[in-house]
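Note that this complex is displayed minus one protein chain, with the remaining chains in position.
Letters A, B and C name the chains as they come in the text, with residue numbers starting at 1 for each one.
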Amino acid sequence: MIAVIKNGTTQKQLDSFCEWLKSQGVGVHLSTGEYQTVIGLIGDTSRIDEDMLNGLEIVESVKRISDPFKSANRKFHPDDSVIDISGTTTVGGSIFGAIAGPCSIESEEQIITVAKAVKASGATMLRGGAFKPRTSPYDFQGLRADGIELLLEAKKETGLPIVTEIMNANHLPLFEDVDVIQVGARNMQNFELLKELGKTRKPILLKRGLANTLKELLMSAEYIMAGGNENVILCERGVRTFETYTRNTLDLSAVPMLHELSHLPVIVDPSHATGLSRLVKPMALAAAACGADGIMIEVHNNPKAALCDGPQSLTPEQFDDVMKAVNKVLTVVNE
Amino acid sequence: MIAVIKNGTTQKQLDSFCEWLKSQGVGVHLSTGEYQTVIGLIGDTSRIDEDMLNGLEIVESVKRISDPFKSANRKFHPDDSVIDISGTTTVGGSIFGAIAGPCSIESEEQIITVAKAVKASGATMLRGGAFKPRTSPYDFQGLRADGIELLLEAKKETGLPIVTEIMNANHLPLFEDVDVIQVGARNMQNFELLKELGKTRKPILLKRGLANTLKELLMSAEYIMAGGNENVILCERGVRTFETYTRNTLDLSAVPMLHELSHLPVIVDPSHATGLSRLVKPMALAAAACGADGIMIEVHNNPKAALCDGPQSLTPEQFDDVMKAVNKVLTVVNE
Amino acid sequence: MIAVIKNGTTQKQLDSFCEWLKSQGVGVHLSTGEYQTVIGLIGDTSRIDEDMLNGLEIVESVKRISDPFKSANRKFHPDDSVIDISGTTTVGGSIFGAIAGPCSIESEEQIITVAKAVKASGATMLRGGAFKPRTSPYDFQGLRADGIELLLEAKKETGLPIVTEIMNANHLPLFEDVDVIQVGARNMQNFELLKELGKTRKPILLKRGLANTLKELLMSAEYIMAGGNENVILCERGVRTFETYTRNTLDLSAVPMLHELSHLPVIVDPSHATGLSRLVKPMALAAAACGADGIMIEVHNNPKAALCDGPQSLTPEQFDDVMKAVNKVLTVVNE
Partner (left out) sequence: MIAVIKNGTTQKQLDSFCEWLKSQGVGVHLSTGEYQTVIGLIGDTSRIDEDMLNGLEIVESVKRISDPFKSANRKFHPDDSVIDISGTTTVGGSIFGAIAGPCSIESEEQIITVAKAVKASGATMLRGGAFKPRTSPYDFQGLRADGIELLLEAKKETGLPIVTEIMNANHLPLFEDVDVIQVGARNMQNFELLKELGKTRKPILLKRGLANTLKELLMSAEYIMAGGNENVILCERGVRTFETYTRNTLDLSAVPMLHELSHLPVIVDPSHATGLSRLVKPMALAAAACGADGIMIEVHNNPKAALCDGPQSLTPEQFDDVMKAVNKVLTVVNE
C-alpha cells in the first residue's frame, strides 16, 4: 500500500503518521521525491482501512498494491478450485455446469416436469425460486418453505442436485437438503447473511450485485471464506447501466478477469442479465466461448400458459437447443 | 398500464390475452391503430407484473402509467408527512432535521463528548454506528450491542434522540430504545429486513442504494409501509457513477423529485456521498437550499487523533460552522 | 406515440393540445380512463420531439411506440445489409470481417510488417491510426496525413482494404483512397461530421460512444444514412461503467440486440473495450459465438520493443492464435 503525502506536511506530522503505522504492525518505507513524498506500507496491509488513510489530512491519495482479498486470491492458490456438489457433480473442473429451472416454483407438476426435461437436455443441476426477492411488496413473493419441499421432490425424482436462493439466515434450517445455496444480487453485500453462510459448508452461488465491482464481489466471497467455507461459486448476471433495451448489461469480460484474480469458478446467468429470452442463446454461447465454468438458465415448462412465463424464460425445447449449441462451442474451445 | 402489441399477433392470441387480463381483475381497452395495436389496462394494476407482461411473446413493450407505489404516493396523500421522533422532535415539518455523530461508536467518552458538542451546535438527533457494514471481513465491524449501550448513555446524558443502523432483523430487541432505525444503502433491497421493520412502529431512516432508482427507493419504503409502519424518512446519500474524485455522486435533484412523488420527508447525507470532509459544507448548504428536510453529518470528536477519523468526518468546530451557515440559508429559503 | 395526460388538465387545454398535434400532421386518438387520460398519436411521428412533449405542463409522460430510426430499421429492411468494401471483401454477409493493425501508425516498416502478418493470419482489412483522439493535448496525436500515406503503402503492398479514423470533416480529401472511414466513440454524436460522411458513399465504421444507448447509436447511423450513404457498419467497443479492472465494459448483448433492431452489420472491438491484451482472445471468441459480423483487433509488430505497445495490443503470433480459435467457433456456430 502506498500513501502519497500532501505538500506542506510538516516533518512532525510525518513522523507521527509513521509511528502510528508501525503501531498497526506494518513496516514503513519513506521515499522523498522532488515534488512529492510517498510512503510505502510493507507487510500485511489487509487490515489497514484504505478509506481511513485516504481521509487523513496529510494524505493526498492512497493506492493498494496488494489485493485486499486473500482466501479468494489466485496468487495464494494458483490452481482452479473445483467445487464438489454433493458428490454428484462439480463446478469449476472439467464438467461444464448447466443449472436450469423455473424462476419461481409453482407446483409439483411444474417443477418435476421441468426437472426431467432439463436433465434430459444435459443440465447438471436444477434451479427454482422458493423465496423470491421482488421490488414490489405487492408482487408474488414465492412459495417459500413449500417451494423448497417441491424442489426436494424434484430432486428425489431426478437425482439432480438443487440450487435455490436464501434471503434470510433464519431460514437456513429449511436449506439442509439443498445442494447449493444462492445469494442473490441484492444480498451480495448483506454481510450478516454472508457470515452465517460462512459457518456452513454448503456450496454458495454468489451473484454479483447490480452495481458492484469485481473487487467487491471477491470481498463478499471473502466474507464467506473467512468463516471457513471455501465452496464459493461466483456468478456474473449483468450490471446496471444507462442502456434500456436490455434489463442489465452482461459483463462477460468479468469471466476471464475473475479467473485471473481468483481460483473460484465463475458461471454466467444470461437470463437475468438480458431479461429477454431471445438473447439467452447468443449470450450462453458467448459465455461458453470466453471460458465460463457454467451457465444458469431459466426454463419454464408450460408454453401454452405462456402468460406466466418470465420474459427471460426458455421452453424446454429452446433449452435443449441451447445446450446442443453450447456443447459444440465447448468442444472447440476446449480442444 | 399500456401494452403495445407486436405486429403479426393473431386475433386469437389477442383475445386470449384480453381474457386473461380480465381474469386478473383489470379492465381492458383496445385501441387498434394503423401501425400498432395498443391495449390499455384499466383499474388497479398495481398487482400486475410489468416484467412479466413485457416478456410475453405478443407484447412489444409495456408502460406503467400509474405509479406502482401507493402508501408512499403523494397523489393519495397530498400533505407532507411529519414523522414524530419519540415526542422530542420531528422530521418533515417545520423543524430542519440535523443528525450528527461519529461513523463508528468507539467509547463512552467519545460518544458523549460528540453528543454534547453537536447538541450545542443545534443537532436535533445523534447518530452513531454500532453495527457497521464493511466491504472487507477484515475491517472493524463495530462495537455492535455494546455500541448501542453507549449510544443510550449519550441519549440519557443529552436528551438527543438516537439514530443507528440495523443489519439483521434478529437484532431488533437491541433497538427497543433506539429512536430511529437506519437501513443502510446496501440493505435497501433486503426485503426480509424491510418486512420486519414494517411490523414495528419505529421511524425508519431508509437510505437510497448505491445504484437504485428513486422508484425503487419508494418501493422499498412501500415494503415498510405495507406492513403498517408509515414512519419512513428517505435519505439521499449519493449514487455510484464513473466519477472517481468523489466516492459517490450526490444526486440533489432527488430531493425535489422525491417531494413531488411522495409525501415522505427527505434528508441528505453529504458525508457518505462525497467521502471528503471538505465537500460536506458546500453540499450541506446545497441540500438546505433545494428543500431537504434535514441533513445527516459525520462528526468526530478527536481532532488530535485524526488518524481514526473517517475521511468524511468533521470536527465539532467544523460542524458548528456548517450549522450556522445552513441556518442562514434556511432563513432565506423559507422566507 | 402515446402521451399520458396529467390529472387536473382542463378540457380546453386538452382540445388545444389535440388541435396543435393535428396541425403537426399526426392523427389523434383520445382514450379517457377512470384514472387517466391517454392520447395516442397516429401516423408518422418521427418528426415529433419526444422531449418537447414530455415537457408540456399537461403531459405526465410520453412513450414512443414506433422507433425513431427509419433507414437503419430492420422493420423496413428485413434482410441483412452486406457492405461492400471496394469490391475486395464485405462486412455483414457470409464473410466474417477481421480488421487488424496497430493502434498508431509509426513507420512504413511497422505498418507493412503488420499488414503482411495479419493478412497471413486471415485478416480481411488493415486498420491503423493516423489521426489519434487523445485525452491529453500532450500525448502523441498521430502521424496524421503522413500516417495515411503509410497506410496506403501497406494497402498497395498487401491488397488489404484499409480502415482509419477521421476526426475532422476538413480532412476528407485525405481519405479518398481509404476503404472504410472510422468514426470514433468520442465523435459518435459529432453530428456535423456525420452529415458530411452522409454525403460520401464510403463505408463508415461507426463506433458506439462511451455512454451512448443502442438507440442513440442507431440515430447516429441514421444521420449518415439520411444523407444517402447506406454503408454503415456498427461497432460495439465497450461502455463506461463503475468497474475499474477493465477499461470499459464490453456489452456483447448489443450484438444480437442490434441485429434485431437493425439490418446493419455489427462488429466488436475487444481491444479497446477491455484495454488488456490478455482479455482480447476470450472476448473475440465470445463475439464470434454470439453472432458478430466481425472483430477489430489491435496488433503490433515489435514484441521486442514491447514498451511501445498499447496495453491492449497483440503480437502477430497472438493474433494468429486468436484467428485460428475464432474460425473454429465460427464453424460450429454457423453449422
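The definition used in the following text is that contacts are C-beta pairs under 8 Å (C-beta built on N, C-alpha and C of every residue); 3 or more make two chains touch, one makes a residue touch a chain.
In this text, all values refer to a predicted model and were calculated from it rather than measured experimentally.
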{"item": "Touching residue (missing chain; options B:Cys18, B:Leu152 or B:Ala286)", "value": "B:Ala286"}
{"item": "Residue numbers in chain B that touch the chain omitted from display", "value": "211, 213-215, 239, 241-246, 249-257, 260-261, 273-274, 278-279, 282-283, 285-291, 325, 328-329, 331-333, 335"}
{"item": "Missing-partner contacts on chain A, residue numbers", "value": "2, 4, 27, 29, 31, 33-36, 38, 40, 42-43, 60-61, 63, 65-66, 75, 211, 240-242"}
{"item": "Residues of chain C in contact with the chain not shown", "value": "17, 20, 46-47, 49, 51-52, 54-57, 68, 133-140, 167-170, 186-187, 189-192, 195, 210-211, 216, 219, 222-223, 226, 240, 247, 275-277, 306-313"}
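Rule of thumb we're sticking to: only the chains that are shown with their structure count from here on.
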{"item": "Same or different contact residues where chain C meets its copy chain B, judged by the half mark", "value": "same"}
{"item": "Distance between chain centroids, defined by C-alpha means - chain A, chain C (Å)", "value": "31"}
{"item": "Length of the line joining the C-alpha centres of chain A and chain B, rounded to whole Å", "value": "26"}
{"item": "Mean-CA-position distance for chain C and chain B (Å)", "value": "39"}
{"item": "Where chain B touches two or more other chains, by residue", "value": "240"}
